[in-house]
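Every protein chain except one is present and positioned as in the full complex.
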Amino acid sequence: MLTSPSLRRRLATQLDPSLRDQEGLSGINLVVVILILASLFLAIIETEPTISDGHESLFWSIEVAFIMVFGVEYLARVWVSIENPENSSRWRYMLRPHALLDLFTLVIIILSTFGASAFLLRLARVLRVLRIARLGGYSTAINLMLGAVKKRRFELNISIVAAFVLLIISSSLLYLVEAHHQPESFGSIPRAMWWSIATLTTVGYGDVYPITVLGKVFAAFTALSGIGLIALPTGILAAAVSEAIQEGKNKTKSDKID
Amino acid sequence: MLTSPSLRRRLATQLDPSLRDQEGLSGINLVVVILILASLFLAIIETEPTISDGHESLFWSIEVAFIMVFGVEYLARVWVSIENPENSSRWRYMLRPHALLDLFTLVIIILSTFGASAFLLRLARVLRVLRIARLGGYSTAINLMLGAVKKRRFELNISIVAAFVLLIISSSLLYLVEAHHQPESFGSIPRAMWWSIATLTTVGYGDVYPITVLGKVFAAFTALSGIGLIALPTGILAAAVSEAIQEGKNKTKSDKID
Amino acid sequence: MLTSPSLRRRLATQLDPSLRDQEGLSGINLVVVILILASLFLAIIETEPTISDGHESLFWSIEVAFIMVFGVEYLARVWVSIENPENSSRWRYMLRPHALLDLFTLVIIILSTFGASAFLLRLARVLRVLRIARLGGYSTAINLMLGAVKKRRFELNISIVAAFVLLIISSSLLYLVEAHHQPESFGSIPRAMWWSIATLTTVGYGDVYPITVLGKVFAAFTALSGIGLIALPTGILAAAVSEAIQEGKNKTKSDKID
Partner (left out) sequence: MLTSPSLRRRLATQLDPSLRDQEGLSGINLVVVILILASLFLAIIETEPTISDGHESLFWSIEVAFIMVFGVEYLARVWVSIENPENSSRWRYMLRPHALLDLFTLVIIILSTFGASAFLLRLARVLRVLRIARLGGYSTAINLMLGAVKKRRFELNISIVAAFVLLIISSSLLYLVEAHHQPESFGSIPRAMWWSIATLTTVGYGDVYPITVLGKVFAAFTALSGIGLIALPTGILAAAVSEAIQEGKNKTKSDKID
């Protein structure tokens, strides 16, 4: 290999945040994040025919450029990975989940350019959008927030179980009283669940709703339960955030005393 | 009887959580919970004609198997019940609410196989779904949560009364101004209540809505009140959960001091 | 007058909660509350033609009975009012807001039996429903809750002002971009406000919604602002309730120390 180990070392500190002793994103990683956001934006607007019609070759060229850049980036990350003592070999790095995701996304997008059925094309486009998931690794802030939420995992799980029980009970009751009048919308419990989700979350599209008196009474109680369903996790999260702030303060205080 | 009392004793510690000195579900109860969830899932998808059509006999055989298993389970619970000193006799156990519910569900499902009117059949199916209620007894977590909610019962009741008063006032006003223009939807206060519930809970199906200017003004105030209706119980629950966490901490602290 | 002052005194302690030294409702007031709830229920279901048609004379007789009972109750309250030192004369009592409301409701309902235009009839029915307001005086719990809300009046007012500003800005923007395409729904700012209220409160009837791209972009920001509009008063109320609980505890503690 022509390059000296010191180049690989310097590139590694640029690409791998855990090898960097300064805070914030390194120059190269900042460019990568901006490129991901740009490819995300292009992938989204490309799906809109009124924008992309007549400019297919332009979008195609840009996408090929993105594939090449992200391909080079992938190879560079594999090459420098052994600088990090956590990776005993390059294979070990390549088998890490985020590296597999990177490779998988690249391969699918390249493959999609050969087979061009409408669904596969849409899938490839959506995969391009899902490059957003790669941003997760750069953000410590999101990890901090997830930590606060995880701490109240137990209470939030109960909310989810409660939501699930409410969903089953309300769908069953609406199926019982409305199936005869609206077989298309309430003819089975899974069908009634679509209505039940829209009501419990207070979305209320209005494509299906009960028409019998008893159905409306049950729907009223379902809608009121939906408020509880919103209130419970909100209350839990409010308490979790409040506690996190309090702990942060106490820590500062005891630091001062020490 | 052929079986020795020690078998009944061992079975009792398996079936009755209060006789068990270890935490968590016993082996047999875990199987029962899984069977209830499986029967729940089957009962739900069976109602969907696109799934069950042509497989009626399969679903029927599985349901018969479930009836037999839950029947044996019921008899076993009655048999071992006198091992628990709380039950002075087997009759006493059989008259406890959850045992009555078990028996009632079993009997209705068996009966429903004879008379097969469409509504009775749906009722039997829904009862099978309501086997979910049996899971309640296994969960101490849900009981803990209910305890926290019960502690602020008084404040939550006021929210319900406030919701009720808002419901009556808004339905009355909409009936007053819209009855003449939309007799089908606002021709009586109970009819206007259907609209009022959908608005106060912010579900907003859109099947009925005011068309007069005054009706829209009243509807706007109803929708804004609906936000208060969501905010009040959410605030109360947030405070309740926050308080429960605080108490848990203080308890831990004083335990340490002792 | 034939009755002795001691009867008036005894009746006063029954009718006027502030003269009673025991907690809870007195026997007569309990009966009055039940009668108000019964008249409320009857007034509501009477408006539904499928229930009241053919039973008009029955509903009429019951209403006459209610008018007579509440009339006697009103006269009794006026008669005993001077037992309370707060009322220097019976006129003073009769001019208190709740006493005026009582009299006003009675008079309108009696008058409505003569003129019977459809609207006046509906108005009289709604006034009967509004007898619910009389229950307010009996509830100290609701007053306590209102006290907690009043304490954060200032912050809640800012939420209302913020809602008002959001309402005006979003209606103006939608009027600007949608008026040309949907003159019926967005042809003026007041018309666009109907859409804006439904969106900001997340009710979303779906009777009106933007169809232009720019209109949808503005609507998206309006809907997201609506979440803030729900979050702000909820957060304020959560803090207010939490504070009220905390204060209650501290008070109990200092009571113990004393």
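Order of writing sets the labels: A, B and C. Residues in every chain begin at 1.
The working rule: a contact is a pair of C-beta atoms (placed from the backbone, for glycine too) under 8 Å apart; a residue touches a chain by one contact, two chains touch by 3 or more.
Being a predicted model, the structure only gives us computed values, none of them experimental.
**Q** Can you say which of A:Leu11, A:Leu25, A:Ile44 or A:Val161 touches the chain missing from this structure?
**A** The single option touching the absent chain is A:Ile44.
**Q** Identify the residue among A:Gly187, A:Gly215 or A:Pro233 that touches the chain left out of the display.
**A** Of these options, the touching residue for the absent chain is A:Pro233.
**Q** Just checking the interface: what residues of chain B touch the absent partner chain?
**A** Touching the chain left out of view, chain B contributes residues 202-206, 234-235, 238.
**Q** Given the full complex, what residues of chain C touch the hidden partner chain?
**A** Spelled out for chain C, the touching residues are 154-155, 158, 161-162, 165, 168-169, 172-173, 175-176, 179-180, 187-191, 198-199, 202-206, 209, 216, 219-220, 223-224, 226-228, 230-232, 234-236, 238-239, 242-243.
**Q** What residue numbers in chain A mark contact with the hidden partner chain?
**A** On the side of chain A, residues 40, 43-45, 47-49, 118-119, 122-123, 125-126, 129-130, 132, 141-142, 145, 163, 193-194, 197-198, 201-207, 229-230, 233-242, 245 touch the unshown chain.
Criterion: only the chains that are shown with their structure count from here on.
**Q** Enter the angle, 0 to 180° in steps of 5, of the rotation superposing CA atoms of chain A on those of chain B.
**A** 90
**Q** Over half shared numbers or under half: where do the identical copies chain A and chain C land at their interface, same or different?
**A** same
**Q** With chain centres taken as the means of their Cα atoms, state the distance from chain A to chain B in Å.
**A** Averaging C-alpha atoms per chain gives centres 31 Å apart.
**Q** Distance between chain A and chain C based on Cα centroids, please, to the nearest Å.
**A** Distance between chain centres, rounded to whole Å: 44 Å.
**Q** Multi-chain contacts in chain A: which residues touch at least two other chains?
**A** Residues 202-206, 234-235, 238.
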